[in-house]
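Of the protein chains in this complex, one is absent; all others appear in place.
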Amino acid sequence: MNFNEPHLDYAGISPLIALTVGICVVLLSAVFKPTKRWAPGLTTIALAATAGLLIWQWDDPKTLITGALRLDDLAISISLISILTAGFCVVLSLRERATEEAGSGEYHSLLLGSVLGMVLLAQATNLVSFFVALETLSIPLYILCATNLRREGSLESGLKYLIVGSIGSATLLYGMAFLYGGTGATNFAGIADGIARNGLDGDPLILIGIAMAAVGLAFKTSIAPFHQWTPDVYQGAPTPITAFMAVATKAAAFAVFLRFFDVALGSQLDDWQPALAALAAISIVVGNVGALGQDSLKRMLGYSGVAQAGYMLGGVVVLSESGTSSLVFYLAAYAFMNLAAFAVIVGRERETIFGDDIRAVRGLGTERPLLAWPLTISMLALAGLPATAGFIGKLYLIEALVEGDYTWLAVFIAIGTMISLAYYLRVVAAMWMRPETEVASGARPVIAGASPEADPVDPDAGSRWYIVGPALLAAAVTVFFGIIPQPLVEFASHAGAALFG
Amino acid sequence: MSVYNSVDGHLFLPVLKTYLPILVFAFLGLTVGGIFAMLNHLLGPKKPARETAASRRQGEPYESGIPVEPTKGLRFGVTFYLIAMLFILFDIEVIFLYPIGVILKDADSVFVLGEMITFVVLLLVAFVYVWRKGALDWR
Partner (left out) sequence: MSSAILWAPLAFGLLGLFLPQKAVGWWAVLGTAVTLGLAIVAAVGFDTGSSAMQYAVDEPWISGLGVDYSLGIDGLNLFLILLTAVLWVGGVAFAAFREQERAKSFFFLMLVAETATLGAFLAQDLLLFVLFFDLMLVPFYFLFGAWGHDRSGEGGITASAATLKMIVYTLIGSLLMLVAAIATAVLAADGGHLTFSLAALNEHGLGEGSQRWIFWFFAAAFLVKMPAFMLHGWMPDAYRAAPLPALIVFSGVLAKVGAYGFLRVVLPLFPDATVEFQEVILMIALASILYGSVMAFTQTNVRLIAGYSSVAQLGFITAGIFALQADGSDGAVLQMVNHGLVVAPLFVVVALLLERTGTEDISEMGGLALRAPVLAALFLIVVLATLAMPGSANFIGEFYILNGLFEAKIVFAFVAISGVAMSAYYALRLYQQTMHNRKPEGLLSREIGLRDGLILVPLVLCIVGLALYPQVVLERTAPSVAQTVAKVRQNEPPESRLASMSLEEKAEVESGALKIVP
């Protein structure tokens, strides 16, 4: 038997190694020194190391592990967004009840595990690595959703996410099987090759495969009509995890969305492009309309996430360099806008009895201006108003859509944004303006995040550095990139060039 | 265009061909199983006229002395599941050592050793975690 030692680019896989080592160390630290609170620090170090190793390989695209992974600027930029979000999540998780209940070490190593899945997913260029990465990303998240062990909502959230996520994975896997059956290749490039070689253009086998894979990915990115789990899961999960899920999962799933549809299925453009455009339009409408009547801020952000996913899907639909760049830009902007909002929600959740209900932010403008400003900026940015990164992101996306002859989808984005104003500004109005009707303060609300566990744990949570700091930072970055967007535009255009350049 | 009438069969037929052994296997399995089930009925002792406790037990399939249908109140300790799950996890993971074992001698390389050590260390971390968490204590 002949044995050829495979060539391994250790530099290329070093971020993955760093994360794996991080997971082991965090887990063991919790076992051997359970009294010391080392987990958050060690997790941050692991994340920083990974980010550093990724930045080190910026602008140096390479193919890893016999073509299973491709580390290019798209993968790096998406990974960096995920890592950054995870970093915020670690800070926001300080003093979080979930970390106490589930064990700090376990919580953080699961978080790192999910990040590992995301970093892998962003690089995946093979059906196998794609699926393995997706599961590595998802399984820790199922558990993390349920880490608030004593709260029924959290357990429900975890279970729901597990079931729906499994359906999504199964659908995706089934679709992959069709593609593999048709082309005999698991490699993205090989699939494209197989479609051309076997004359499978528009073949039902391939079409079913594409449809099922798209549905599976739509489950993960919470694109309507596969979004029903999103509000429930977002609401039930511990808030830092919701923030992580809302941003990082979406980023990673969109990365593979781009790569899969561009590299493997680029030749089938005419078949899937209108379908994805329709999904994007449905998502925009369903998400925005769904968010209108929500009193729970996390549910509202869940629905708004559905709508935003619809906007971002536009970047996939046009399949162009500017589409990809605009998607990466929007994801980065979206990360900061959402993190600012979630940081504030974490703070208010701990210091009021209202949980994540909109009443929790009533009068925030006078009570805690340092939290009110970030939330205001976040809401205005999500609504796409100027002088925030959200505006530039929408501008970039619409430009890509118009260039790609999808002006009608751009109009949909504009219409969706109008609807969204109603619910984003409702939050702003609650913070700064006189309430519509006075509620007796201290009365326990009967809805939305108002289980008995929602008692304030820390009446000063809104002034702690680990709440105010992330909130202010994320908001400041949102404004910064709204006024000086050039650095982020360049960052995103690298990612676009990686796929199309 | 469609797979179903691709006469040259460059796509659909090869796929079918690879599934042939499975079809044969399924067919054999069903046939053999069915024959034995029928033989039981044909050759086994017939039901006596009067039903007693002993005769009822006689009619049941033999299950190593354990009642076939457990009573509703029967409970397993949660520890049992835990241990069983851990066993399955580690048991299956160890299977991954098998391919390395096959090529170990031919390969004769430090790389393979390194791979194996990495794999075992990862397993070890999990094992240490499980052990220190007390999941192996039977309480």
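The chains carry the letters A and B, assigned in the order they are written, with residues numbered from 1 in each.
Going forward, a residue touches a chain if its C-beta (ideal position, glycine included) is under 8 Å from a C-beta of that chain, and two chains touch if they have at least 3 such contacts.
All figures in this text were calculated on a predicted structure; none of them were measured in a lab.
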Displayed chains contacted by the hidden chain, counting the whole assembly: A
From A:Met176, A:Leu301 or A:Leu385, residue that would touch the chain that is not displayed: A:Leu385
Hidden partner chain, touching residue among A:Phe3, A:Tyr174 or A:Trp432: A:Trp432
Positions on chain A where the hidden chain makes contact: 325, 365-366, 380, 384-387, 391-392, 394-396, 398-399, 402-403, 407, 410-411, 413-415, 417-418, 421-422, 425-426, 428-429, 432-434, 436, 485-486, 489-490, 493
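Operating definition for what follows: only the chains that are shown with their structure count from here on.
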Chain A-facing residues of chain B, complex: 1-3, 10-11, 15, 103, 106-109, 111-112, 122, 125, 128-129, 132-133
Contacting residues of chain A [partner chain B, same complex]: 1-3, 5, 20, 24, 27-28, 31-32, 181-182, 198, 200, 202-205
